[in-house]
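The complex appears here without one of its protein chains, the remainder shown in place.
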């Protein structure tokens, strides 16, 4: 659910940077603290970032025929916690923009907000909530990954709607339009990501 | 990546960032016609001309983002009525064209940067922009490991396909989970082994490396300034006094 | 010929069109052969294998299995993969399950076999590789040599007619190499044709009957003795000569020994010991 380079008008692109910045700065501080406590964790964090990137290179067969990929943020957030995920996610989004032209630099702020901030926080909150309510690890992971993915998709739809409001019905109509067109791929994908994350956790639990 | 053997490889990354991001700013901030067209066109001309990036490479790099941009433009063609019905948006074609044009121009500017600038030149220099060393160093390790992991991912997938892992939806899901788990295990095993391997080279917490000095060419910077000014002036002129 | 299991004819392939890897490769693999594939790194051995199992599509030429051209459809590839299996060099690229048995069962399960059949295939493969005792262990805690065996078992569980191994002896110690060759011998006697790449010309001489030399974009297939006696061919493929054929030439000069044909240093040592004191 990357917003492509140049797709947002300049003021909005800048605004999303402003919204994301505090989260990324807070995450960087958390990361610097962690690294100071345990210098060796740099390599582990690097591995975590690379793993997140690699997850987004997983090609999930999707109903529309084309291939789509998971955001990986749900699993990441459950494993590494949201503040650190905002930095790692930011790094990954930057690399995706520069290495793959997937997303972009002007839209980095918006993409960080949807994928590296909202997705992970929603996933983490869902995970904690499910566990507190006595749900199993697997249910927690499924809902966290699935809803984290859905939250990312909703935020992206709103971001696009803000940039291109509907001529007749404004923001709401535009949210419906963008949401509708991406729902075809995103809702099955969110379920897929949930299922996949459960399978991964199952495999890892046994290892 | 062509960035590592391109003609502009040894230029200071700051120069290239100034040029590419300057054009990117023009593409996004100036009116799409003619601002984005001029900036995008300039970026394309620079890529194919002085930077000598081949058209094949550019087309390959642009394929996926272009697909995405065009998909995102489809909703602009229609309007949603308060009743819930959908009708043609009379201004939709223009709006979609504007958004697509701006995005394509911006994409070319992004490629101007990424196809000429190796990230190895960029990541350590981010410190000078105030990014904490811990973050640049983690980014550096991430960069290195991405290639190792994406490579294993591809190989694991191929090995699974050979063992009929993608025969049906059910087997495909099992295979995908296996891929993710295998890569997860590999990522952290790699990190542990790398830690040991680097300890042998004296690693004690800092992953600092020596960055090759690159001289900023005043000529290049001046030419960039002139070019950006020309794009801005030409855009405003062509659009005419309003 | 009816017994050509796999045929690549006039195959071309390039990952990057500026630097083709294979320009015109024709290889016939006959049933029952022991093929060693030799050639420099980056010369196209692995590419050849990936073409043979349908992981890559040739850009020209075609691949035939058991006399029929391989169609790159779902059904075509399915048929190919049940006949031809490739084991990659790095076992870690093939093992992703939580236990050895689970990993080996991956292929048979994908075939849609019944539980009993899957179990039977697994047991058979584990036995063939001599790793029954490891069945319940997690693969990533095994030694490198053991992981290699598990990866081979995963391929064997699909009961391929042709088993292709990419550098199977790399990283194994001499005892591990011996054990692997022994296993391959057993599989050969039960009807599997085996093809492997190696850098070790001495090993190729000892194990193979036929050699495919892949270099400079082409491939030449010939009997092992002929290939390893061809100094120009070896030099062209950046290969060192093998010891055994040279030793045979030396033995021909020794009266009474001109029939002796040791294939390994161990056999030569035995021969020398039998000859008694240093003449």
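We call the chains A, B and C, going by the order they appear; numbering starts again at 1 in every chain.
Everything below uses one rule, namely that a contact is a pair of C-beta atoms (placed from the backbone, for glycine too) under 8 Å apart; a residue touches a chain by one contact, two chains touch by 3 or more.
Keep in mind it's a predicted model, so treat the numbers as computed, not measured.
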Sort by label and list the shown chains the missing chain touches. B, C
By the document's definition of touch, the residue of C:60, C:141 or C:272 touching the omitted chain is C:272
For a quick check of understanding: of C:18, C:75 or C:175, which residue touches the chain that isn't displayed? C:175
Interface residues of chain C (partner: the chain not displayed): 39-42, 143-145, 167, 170-176, 199, 201-202, 231, 238-243, 246-247, 249-254, 264-266, 268-269, 272, 278-279
Just the residue numbers, please: which parts of chain B touch the chain that's not shown? 1, 4, 9-10, 118-121, 123-124, 140-141, 143-144, 147-148, 151, 190, 193-194, 196-204, 206-212
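The rule is short, and it goes like this: only the chains that are shown with their structure count from here on.
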Chain pair whose interface holds the most contacting C-beta pairs: A-B
Report the inter-centroid distance (CA atoms only) between chain A and chain C in whole Å. 44
Taking each chain's centre as the mean of its CA atoms, how far is chain B from chain C in angstrom? 41
Would you give the residues of chain B that are in contact with at least 2 other chains, written as numbers and ranges? 174, 178-179, 181, 185
Residue ranges of chain C touching at least 2 other chains are 96-97, 140
